[in-house]
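Removed: one protein chain of the complex. Kept in place: all other protein chains.
Naming follows writing order (A, B, C and D), and every chain is counted from residue 1.
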Amino acid sequence: MSSVPLSVYLVLALILFCIGLFGALTKRNAVIVLISIELMLNAVNINLVAFAKYGINPGITGQIFSLFTITVAAAEAAVGLAILIALYRNRKTVNVDEMDIMKH
Amino acid sequence: MNPLIWIIPVLPLLSFVLLLLFGRRLKEASAHVGALLTLGSLVLSIVVLLNQWGGEPVKETLSWLTFGETTLSAGYLVNPLNALMLVIVSLVSFLVQVYSGGYMHDDDRFPIFFAYLGLFTFAMLGLVLSPNLLQLYVFWELVGVGSFLLIGYYFYKREARSAAKKAFIMTRIGDVGLFIGMILLFWQVGSFEFDEIFAAVEAGEISEGWITLTAILIFVGAIGKSGQFPLHTWLPDAMEGPTPVSALIHAATMVAAGVYLVAAMFPLFQASEAALTTVAVVGGFTAIFAATIGLAQADIKRVLAYSTVSQLGYMMLALGSSGYVAGVFHLTTHAFFKALLFLAAGSVIHAVHTQNIHEMGGLWKKMKWTAPLFLIGAMAISGVPGLSGFFSKDEILAATYADGRFGLFWIAVIAAFLTAFYMFRLFFLVFTGESRGIQEKVKESPVSMTFPMIVLGILALIGGLINTPFATYLSDFLAQNEALEIHHHETRWWIPVVATGVSLLGILMAWLVYVKKKVTRFSESAPDLHYILLNKYFIDETYDYSFVKGTRALSYFWYYIDRFVVEGLVGLVTGIVGWFSKIGSRFQNGQVQLYSSVAFAGMAILLLVVAWIGGYLT
Amino acid sequence: MNGELIVFFILALVAIGSGILMLNLTKVVHMVIALVFTFLSIAGLYVMLSAEFLAFVQILIYSGAITIIMLFGIMLTRHSDRTESKIGVPRTVLVLGGIVAFFLVMFFQINDLSFGEQATVLHVDNTEKIGVELYSKFVIPFELTSVLLLVALVGAIVLAKRDDEEEAKDNE
Amino acid sequence: MTLDKLLSFDWGMMAPEFSIVITAILLSLIDLFMPNKVSRKPLALLGLAGIIVAIVFAVLQVGDPVGSILFDTYRFDSFALAFKLLFLVATAMIFLLALDFEGESKWAYRGEFYYLLMTALLGAMMMASSADLITLFVGLELLSISSYILAGIRKRNFHSNEAAFKYVVNGGIATAITLFGMSYIYGLTGQTNLYAISEMLVDPRVQENSFLVIMAFVMMFVGLSFKISAAPFHMWAPDVYQGSPTPVTTFLSVVSKMAGFTLILRLFFVIFLGTQGWHNQILLDAQPFIAFVAGATMVIGNVVALRQRNIKRMFAYSSIAHAGYVLVPFVSLSLIVFKTTWFYLLAYLLMNIGAFAVIQFVTSREKSEDFTAFSGLNKRAPLTAFMMAIFIISLAGLPFTAGFIGKFGIFMSSLGTGHYILASVMIATTVVSYVYYFNVMVQIYFRKGAGNRIRPTAGLAVVMVICTIGTLLFGIYPSLALDFFQSGFDINDLFTPSE
Partner (left out) sequence: MESILLSALVFSPLVGILVLAFMPNTEERLLKTVGLLATLLPLAFAIITYVGFTPGNVNIQFVEQYRWIDFQIKGLPNGGDFTINYDLGVNGLTVVLLLLTAIVSTLAAAASVWIKEHWKGYFMLFLLLEIGMLGVFASQNLLLFFIFFEITLIPTFFLIGKWGYIDKEKAAYSFLVYNGLGSAILLIVFIILYMKTGTMNYTGLSSFLHQPPEVLEQMYIGDEFRFGLLIALLVALGVKLPIVPLHTWMLKVHVQAPPSIVMIHSGILLKIGAYGVYQFGIGFFPEEFRQIAFWIALLGVINLLYGAFIAFVQVDFKRVLAYSSVSHMGIVLIGLASLNGAGMQGAMFQVVSHGLISALLFFLVGLIYERTGTSLITHLGGMAKVMPITAGFLLVGGLASLGLPGMSGFVSEFMAFLGLFKEMPVLAAVGTLGIILTAVYILRAVLGMTFGETKESLLQLKEPRFVEWLPALILTALIVLIGVYPAVLSDILQLTINAMMAGKGAVV
């Protein structure tokens, strides 16, 4: 019986998720926005791994799920960054709030 | 015989259709076509009348319209009253058409005029032949249209336009009364047929209240058509039409249709004392009311028009006093002498090209035929003994007296006096004295015009003989109708004396005022009263300010409601959608983080609400 | 309070602290560095959760690869190093409100969530188990992931590659 | 697990997916070894051929029994097949659009475009064809990431860059939210297999935490709502649709959206209805919220579209609105959902691809995306104008078009279960939509436009004609599609766990 209960991990993940979300929604720098999204995905991973150990039906599946998540996150980060670079090349900016030529 | 009856109205219809289609080619011949076809009707009508003498009523119907389990029929009915009316209508119509051949000679829409006359005659004959209320209503309205078309014959005149419109609308107000009355009666009886209605009344199937209500409503129709107060104002205005039209429609036939209607529905009226009283009071009031207005008018046709209104009131008074025969009798004689008067007036107008009696005068010598004929007419209407009007008026007075409404009796007597006065005022101003206007070449009218006048003159002279106290042919004839209970009232000896007295007094007064000039004219002695009379008691103005302006105001009110409230609400809805659209697209400001924020906030709210509703937030 | 708990709290504090730090720093590079600490402490947590292989992967990929490419990104885009938030108050309120609400709702639910069991066998042959599962049960998503990585690779190249001169003119 | 065991599965059922994968790989290889300056047009044709092969395989599978590989990580059932067919047909037509687009701008000489479309399609197909959270998630991401790249593939174009970036950010957050939800689902049930999850839901330990299940449900739903651009998660869509190359826009608005719906259908219906039937409390609780989302989507999509002048943006809002319509049957929770949704998506596919084909045609010829580019189209290209009119009429849901029957079906499902308010909202917003749809018609038919006669290329023409015929055919005699669906697909398959 571990002395670290499941709920504590979950709360931690929740906090990280919220931090990531806040960053993604408010940070002006596009790179930070992308990184914040990575943080959100990390929070998910904590959940998955914690559930894999303390969940209702503990098993390796959670860990495998988080492996996939990590991979996908990496791919997403790479593509996001590539897009950002393409954009930067044209517009010379990475400020998210300046990317508004399409609106209304 | 029977198969021929339906031809009577069809002949004028044929004339209408033919002239409408081929009038342009027929030109002058139109008058002949019209007159000949009407003559055919006349001849047939006389045959029918003779057949009715001692014969049985004839009724033929065809199914016309079915709904639910009910079948409405159309057809014709001949009874003594109808037969008499047929003859009057076709006779006057024929004479007027002959007359018009001369009178309208110069008009370039000559054929149309005769076409309209044909239409009118058709409608009038159809009305008379109707065996049921519905069919009567149909022709009733058609008659109105004929009248409307003919009043508006000089369509380019503004006055003609408004007079036509007024005539149609005023009579339509009355018609609605008839319409409602007829429908209510239908739901009481289950039929529009006269005989079935009378049978139901007889059998007491309808309650007293319903009888009174429907009878009065039907009488409202008669008020409109016969120009009774308060719907009388259109009739004098209708004089904007050509004079032969006035003679035919607005003197002899159509306006008498109201009287005819009451007469035809008489068993219904008889069953309700209140209805009869209404008829009598309205008639009596109209008789004296219109007579007073007639005193002050300057237009020859308007004087005659008010005279007509007044005389129609007389007839209503007679009917309302249960004087069925008196009413019908007066209707008949009135048709003769009033048509005569109008035709004579037309002849005068034809000659002097004015209608203002103050611009006439001294025509006695210039119009050898017209003047004596007019005199005959005037004497007849004034009730000079021996002429037709004397007998019929006498009958009315007797009936009124017998009915016991003494107030109305005295009103009738006064009206008789006034009638004599204004008729002879007219006569003296027009035919005696010196010429007051420019009348260089006044010529007597052609034969085509004088001939009908002579015929009518003879009838006005002797027409009264059909029902004298000594020989009650008409009474007996009408009494053949079994549905009626005709009262024979004893003629009191003093009534004819009083009648003769007042009429002679009236003539004398007129002679004193307008020939001898012994008595100051009314206009000078009582200018205020004269002013009121000249302006017809300001009834037109009152109507104008109340109903016409009121309707207009109401219309504008609704129009603005429509424009601003109804459309405004629509505008509001579209405005809200548009505003929402604008807000929505403003929100879409290109900031990607805003997009996500909105989405996330949406999710948070969603979760909160789920939690709240689900009761998990404890 | 046992040692495990202490370790957990330290790691958690580091993770959260660096996260908050990231939010408050102004220099972009600093932010990224702060985040590395978060990633690292998360790796530590994985170890505590009997996921050694994952911890390893976490360090390799997040603290390593992703952080590095992000830094490259920062370098490549050569923008001013500093960044400050310029978003308006209403939106901050919207975001904060949303997040707080979300946090609270979730927090009350997971606060006392416990199933009282744990997979004691997880520690044993952790990596091997993962390998076996991955290549048997999850072979289809695994292969699909390979396609995905290929796509990401191609995409990243296509998008980030500098164009030929000729193509450079092809701007609208 | 041994190789024998692995090989014992009936891999043949994956034939459509395999054809797509193989084609994608082939394309990338050929592209790699092709000389730089050579036109990539043949690649498109090859891709098209690959899709047609896949369609053939798929059609041959119609009526096959339920099959499963490796614990449902791949699952073959009628539901999957029915929707996969739609994806395949749609993508085939998008390839034809892409073929035309190539001529207009040099970016498209690259082969990536085609095989990225292929992989995106593959992702969508996997989303339809799996009953395992992990596979579903990977499929979703495969679709998403391919789409991000496709949106930004005109990399010298400001709009394209911006669209791609916005898409990545929004998509990333959506992914995170979806995953967060999935992690709880996994955690509470300990399973990733949908049927197993469904069974676990009745477990008392899960029941205790049913609210967390709802939370997870909502989060997954929200994440997927991004994909189908349902309000308030729709805001990225207009920008991304406007900035992306038109074939990609078409793909996003048709295939990607349909995949989203497919995933939602499978995920929620299998999880929540599988074991407990139609009266699952969780789903019933969630009903009003889906209804709200559907209503908001219809309102916002249609109302905001009124003010749009950019034709692609206008159709972006239009497709948002259509997402709202498709969500309506979800609320009604009856078996009719599948049939109506499927038919509506089929109709939507035809009319929307058709409309976008015309839009691509007109905007590329006019060099303008303003909706006035359509002015006087009936003079310059009468037949195209007529076909556009058909698509618009269908989108507006007027009769004798597939769109009408589709809407009719949706009404049937919502009114049959008593969702009168939702149906009323749908009706009202449909009427609003008439205004902007007919605005385009007014441009086409009432306004005088300058310019000469223009004619579409063969690829475009084929797409337009197919879509027109389809729209009319399924509008006049919808039984063609309905009977095909009825006889070929037993949708109860969905609820039959594999052995």
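Here, a residue touches a chain if its C-beta (ideal position, glycine included) is under 8 Å from a C-beta of that chain, and two chains touch if they have at least 3 such contacts.
Small disclaimer: the values here were computed from a predicted structure and weren't measured.
Undergrad: Taking the whole complex into account, name the chains on display that the unshown chain touches.
TA: So, taking every chain into account, the missing one touches B, D.
Undergrad: Touching the hidden chain in the complete assembly: which of D:307, D:339 or D:380 does that?
TA: D:339
Undergrad: Quick one: which of B:10, B:29, B:43 or B:138 touches the chain that's been left out?
TA: B:138
Undergrad: Pick out which of B:356, B:525 or B:551 touches the chain that's been left out of the picture.
TA: Result: among the candidates, B:551 touches the missing chain.
Undergrad: For chain B, which residues reach the chain that was dropped from this view?
TA: 63-70, 134, 137-142, 145, 152, 155-156, 158, 160-161, 164-165, 168-169, 172-173, 175-176, 179-180, 183-184, 186-187, 551-552, 554-556, 558-559, 562, 566-567, 569-570
Undergrad: By the contact criterion defined above, which parts of chain D meet the unshown chain? Give residue numbers in ascending order.
TA: Chain D touches the missing chain through residues 334-336, 339-340, 393, 398-400, 404-405, 408-409, 411-412, 415-416, 420, 423-424, 427-428, 430-431, 434-435, 438, 441-442, 445-446, 477-479, 482-483, 486, 492.
Basically, only the chains that are shown with their structure count from here on.
Undergrad: In angstrom, rounded to a whole number, how far apart do the mean CA points of chain B and chain C lie?
TA: Here chain B and chain C have centroids separated by 100 Å.
Undergrad: How many Å are there between the centre of chain B and the centre of chain D, using C-alpha atoms for each centre?
TA: Taking the average C-alpha coordinate of chain B and of chain D, the gap between them is 78 Å.
Undergrad: Which residues belonging to chain D are in contact with no fewer than two other chains?
TA: Residues 134, 137-138, 141, 145, 148-149, 152, 155-158, 164-166, 169, 173, 205, 211, 215, 238-239, 307 of chain D each touch two or more of the other chains.
Undergrad: Going by the contact rule already set, what residues in chain B reach two or more other chains?
TA: In chain B, residues 585, 588, 590, 592-594, 596-598, 600-601, 603, 607, 611, 616 touch at least two other chains, as defined above.
Undergrad: Within their complex, state which residues of chain D touch chain C.
TA: Checking each residue of chain D against chain C gives 1, 5-6, 21, 24, 28, 69-71, 73-74, 105-107, 110, 112, 115-116, 119, 122-123, 126, 130, 132, 134-135, 137-139, 141-142, 145-146, 148-149, 152-153, 155-158, 164, 205, 209, 211-212, 215.
Undergrad: In their complex, what parts of chain C are in touch with chain A?
TA: 1-2, 4-5, 8, 12, 15-16, 19-20, 22-23, 28, 31-32, 35, 38-39, 42, 45-46, 48-51, 53-54, 57-58, 61-62, 65-66, 69-70, 72-74, 76-77, 79, 83-87, 91-92, 95-96, 99, 102-103, 106-107, 110-115, 117-119, 122, 126, 129-130, 133-134, 138, 141, 145, 148-149, 151-153, 155-160, 162, 171
Undergrad: Would you mind writing out the residues of chain C in touch with chain B in their complex?
TA: It is residues 87, 91, 94-95, 97-99, 101-102, 105-106, 108-109 of chain C that touch chain B.
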